[in-house]
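Note that one protein chain of the assembly has been removed; the remaining protein chains are unaltered in position.
So, chain A:
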């Protein structure tokens, strides 16, 4: 019987893999909070945005029930819960508003080392241990494979050694846990990362405006975070090819190099990550003295 809410409520993981990075991201968006004594609630002092710190499994439900307006949660949890709350991802009362780029991992099948993987068909009749039974069952259904899903709430990686499963389906980040348990990754089911989730339609009241404001700030923060400044030397003739290779960004600045007729210096702001592969391709095109630098702040 509460009156209409004017403050936006975001559910965050209380502790764990995403907790610190989530808080850090909101701080970069200019949100300042005062913590409650039990540290389970943060009152927004700079904007009417409060945080509820909860178990990450509870976040999708809190959004579905309207207790919280937004939540930062792993895509794996969001999608897994969509099967418990509704009839799958498309029917869930919430959606992914932004991918946040941290907490990257994948939900993958892993087999005991030494066993070959012959594609999904080879899984028929096998027992697969997982904490993500809905996502796994959905994937198996789509692959039209009949395998048995063994639900474990944790320590999935030891199931094959204990003999309770033939293989596992679990989150894999570095692969160290798999290696320690003599398992190897066979196939990825879902690429995961932290996401900002919200209802299908934003609230029509002040909370909707706050959400939009937050999304704008978030987009700015995410863009800066992923942006790189690239400096390099290149033959003037290779400029077109190098600009093609560079990830999308601002129009590069090209400057002459004193005493060199043919070579120029290039400075480019790129929005995506600049990988080794990019650098190698540019080197083949004639670039040299390449530097990739993080961007602290940006005002374009």
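The rule we apply is simple: a contact is a pair of C-beta atoms (placed from the backbone, for glycine too) under 8 Å apart; a residue touches a chain by one contact, two chains touch by 3 or more; residues count from 1.
One rule holds for everything that comes next: contacts and distances are computed from a predicted model.
> For the chain that's not shown, choose its UniProt protein name out of "Hydrogenase assembly protein HypC", "Cytochrome ubiquinol oxidase subunit I", "Histidine--tRNA ligase" or "Lipid II isoglutaminyl synthase (glutamine-hydrolyzing) subunit GatD".
Matching "Hydrogenase assembly protein HypC", "Cytochrome ubiquinol oxidase subunit I", "Histidine--tRNA ligase" or "Lipid II isoglutaminyl synthase (glutamine-hydrolyzing) subunit GatD" to the record, the invisible chain is "Histidine--tRNA ligase".
> Looking at the whole complex, which of A:40, A:84 or A:162 touches the chain that is not displayed?
Among A:40, A:84 or A:162, only A:40 touches the chain that is not shown.
> Residues of chain A in contact with the chain that isn't shown?
Contacting residues on chain A, toward the hidden partner: 1-4, 7, 9, 34-38, 40-43, 45, 50, 52.
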